[in-house]
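For this view, one protein chain was removed and the others were kept in their places.
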Amino acid sequence: MQKHDELENKKGMSRRRFLSVMAGAGIVGAAATMSGCSPVSDPSGTGWLPNQYRNASDLPAQVKGRVPLDPDNISLIRNDEKCILCGQCLEACEKVQSIFGYYELPVHDEFICVHCGQCSLWCPTGAIKERSEIEKVQAAINNPDVTVVVHTAPATRVGFGEEFGQEAGAWAEGQQVDALRKLGFDYVLDTNWSADLTIMEEGSELVHRITSGGVLPQFTSCCPGWVKFVEYYYPDLIPNLSSAKSPTMMHGPTIKTYMAQKLMDQGVIDNPTQIYNVAIMPCVAKKFEIAREEFTDAAAYWQEQGKDWATLESMRDMDAVLSVRELADMVRGAGIKYEDLDPNAQYDPIEGIGSTAGLIFGNTGGVMEAAVRSAYYLITGQQPPEALYTLTPVRGLEGIKKATLNIPGVGDVTVAVASGLANARKLCEQVRAGKADFQFMEIMSCPGGCIAGGGQPRTTVPPQDWVRQARIDTIYNKDKVGVINAASDEQGKTMKLALSHMNPEITAIYDEFLGAPLSDLAHHLCHTEYYSRADALDPKN
Amino acid sequence: MASKRWNFRITKTRIVMLVIFLLTLLFMVWRYCVGLGASTNLNDAYPWGLWIGADMNVIALAGAGFSMAIITHVFHIHKYEPMARRCLLISFIGYVLVLLILIVEIGRWDNFWRPFVSPGIHSPMFEVYMCIVAYMILQAIELVDVGTEKVAPNFNKKMQKIMPVIFVIACVVPLGHQASLGSLYLAMPAKLDGIWASTAMPWLFLLSSFFVGPAVAILEYLWSSKRYHMKTDIDMLRGLTRISACLMAVYLVIKIADLVVRGQLGRIFEFSAVSNLFLLEICLLTIVPIIITLLPFGKTKGGVMVFSISAVCGLILTRVNVVFTGMHAHLGGGYFPTWFEIFSTVGLFCICILAYLYITENFPIFYGLPGDADGETELESAPSGFNQAIM
Partner (left out) sequence: MAIKGVLVDITKCVGCGSCTVACKMWNNQNYVNPETKETENAHGFEAELDSNTWTTVQYVKAQKDGKEVLRYVKRQCMHCQDPSCSSVCFAHAFHQTEEGAVQYDPELCVGCRYCMIACPFDIPKYEWEKAFPSVMKCQFCSSKLAQGEAPACASVCPTNALVFGDRDALLAKAHEIIAAEPDKYVQHVYGENEVGGTNWLYISDVPFGDLGFPTNLPQTSVPSNVHKFTRFTPAIFIGGAALWSGVYLYSSRRHKVAEHEGKHEEEKHEE
């Protein structure tokens, strides 16, 4: 017992002290544990779903679910957080475009999509939108070693204003050009120019097919969604597709060859790899189109010229596509006020002058009309008669339109125009069945043409015909000016003329560079090939 | 007994252990605030980690209390009685450790009482939980019996009337949870490696925890003897190893028969990491100890010690192999405990060791040690050994 006491006095610890230390620690611990938060109580679901889903699943519902969209889709992205499963995208994809539901299940190994972007126009919450390329374009602009060249599609100038609260179809060509300059784009060119070039090539091809007994009807190939649609569903009709590239894809390689040479001569750039090609488009399928593997013709051209500036992989014909919505985002992001933009700003030269024949590419039936005007000239060597300047039967929002014209030396030529791929499908079926009573067929994926393209402003959701019509009207009204100019034979200065083959910059590129339509070099830079995507799906009608 | 003073020697090692424990408490507060995700490496693929592994082992090793109780209290083999109370104590402390770890481990510690009011009676876990709680109550009664022996002899006399019943029940209850621990993994027939996934698992778990009990008891005995410079009764220990070895042989036969019946015998000679770990497990748990008892070496203190260490390591490996090795192929990926998981396990282990030391130094746990006529003198003499104490 004594020992105990001694030891405890030295360095022992009493039980009481030990316990009080322990208890103290315990209380601290317990108190701190109370600081948590309570758990969720009812996990059985108390959320919201649209009313059509408050049923047993075996009841037929008209609208269910949404479109399948590859998370890696090059044109479109979807934000699931915003999706409310309203089913509008499916409505657009299935009923308007006849994509969803037109292939057998199971799928093969990819999501079937033609990148038209109609779903992004129909989506009420903006869950589906274009895959933004703003960042990489901005990076190119910020890079002092890079010359950023941009060209703007015909339909963009009747959409751009709408993004800034202007009435539907407001003409905003000047404002758009000025905005692009203010954003730092070095050269602002007009896709109307390359549309004219397309007319020369595609029109010549049509004439060639008609006169030499080629595959008819010829299909236009300006619309990348339509092209992919043919590759998916009608690979047997690929020979009907015009080999002429779309305007954008003609613009790209000519900028990086013909225009690049001029810029090199001027000392602006050392070699074409310093050019960064951007297109402002009413379209999101263009994002897919520029990424098609085969579009490296400028690089191939320079290699043939013995220049080792770029490999096919390192220099593509086009570098980026911005939809009108993205451009508007850039403008807003840069703090540029629409009111401050110059409505009279002009495009830069070399590849920047376009005819109003190029302009009407934006409307359904426009390519046809422009082509007919120049084809008439190409066949007869004479300017087209006045009737061809207002080809009323192919104008307007009707899904399928046809017209028959008499061209001296050829006879009656029947043309067919459709917009919306469900309408295109009907014409394709006729062609496939050998019942096509027409020689030339223009298809635009989006109803109404590019003016209502998947990259245009979401002025009404879903898109309404009155908006489409307003845009169409603005474009045709501008074309009237060109028609008057053409009729008065006033070429050159104002450039607002309605004939592609009269475009001075078109005649210049043929004289200086390409030689003639369908020449070897023209084939090289302005024509392409298509391939079957039949392996990707089993079509179902 | 008024002159009796409670006593707790403070050494450096003990201070370090106390500090580790207090830090553990502090970190536990943090863990309760941030949740398991931030404090551990447990994840959806590995919902069970170090803590569960530790619990499985501690419960198995705490089986010492029950196996020694059966040997002495049920079979009345008196020569092993010196071991009974000591094993009762370490077993009880072991179960306390299990609960302490579980308090850190379970996600909803505040709901610990739910199984009592909302019993999931089909769950092996329920059986484990209920048996452990029941067993701890029984052990607490047995400890009160020990504790009141000196301080309240009259009360203790009354207790003696019910103690036989308590002893027997306390030998029945652990059968339930030791076996149920093995049946926990019967719920993963498609996940657990075929080497272990057997319906015999509960019985093997029960048997192994039983025969490793003496090994745990022997180690504790040897350690205490060294601390207090007491004589060791090698004959007694030797006897325990022989009992243990007999059961090991039974276990080995069952295990091999089980592998043969399930067509898994070939698997153990694949010499993959999994099969190697199994071979190591079975060698440490049964083959090595059995061989030792057959050799003259088994009659020495060293032999007894190696026997025990091998068996304990083997048992630990058995459980680790089921919890981790056997599940790894299915769970995939990697799990390695965070510092907190390790630290808290160590910290809680520390407080249990401290509790053990405190109790052994204040209660007549060591009565009946060889060389002591009664517990009183033993207790009085114990503190003299403290200066040389290894802890």
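In order of appearance the chains are A and B, and numbering begins at 1 in each one.
Quick note on the criterion: contacts are C-beta pairs under 8 Å (C-beta built on N, C-alpha and C of every residue); 3 or more make two chains touch, one makes a residue touch a chain.
Quick caveat: nothing in here was measured; it's all calculated off a predicted structure.
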{"item": "Residue touching the undisplayed chain, where the options are B:Leu26, B:Val74, B:Met236 or B:Val346", "value": "B:Val74"}
{"item": "Of A:Arg66, A:His151, A:Arg209 or A:Arg425, the residue in touch with the unshown chain", "value": "A:Arg66"}
{"item": "Given B:Ile137, B:Val151 or B:Val168, the one touching the chain that is not displayed", "value": "B:Val168"}
{"item": "Sole residue of B:Phe8, B:Tyr129 or B:Phe278 that reaches the chain not shown, by the stated touch rule", "value": "B:Tyr129"}
{"item": "Residues of chain A (touch criterion as defined above) contacting the omitted chain", "value": "35-41, 43-49, 53-58, 64-69, 71, 80-81, 83-85, 87, 90, 100, 105-111"}
{"item": "Chain B, residues in touch with the chain not shown (by the definition above)", "value": "32-38, 42-45, 47-48, 70, 73-76, 78, 81, 106-112, 114-115, 118-120, 122-129, 160, 163-164, 167-169, 171-173, 175-176, 179-180, 182-184, 186-191, 199, 202, 327, 367-368"}
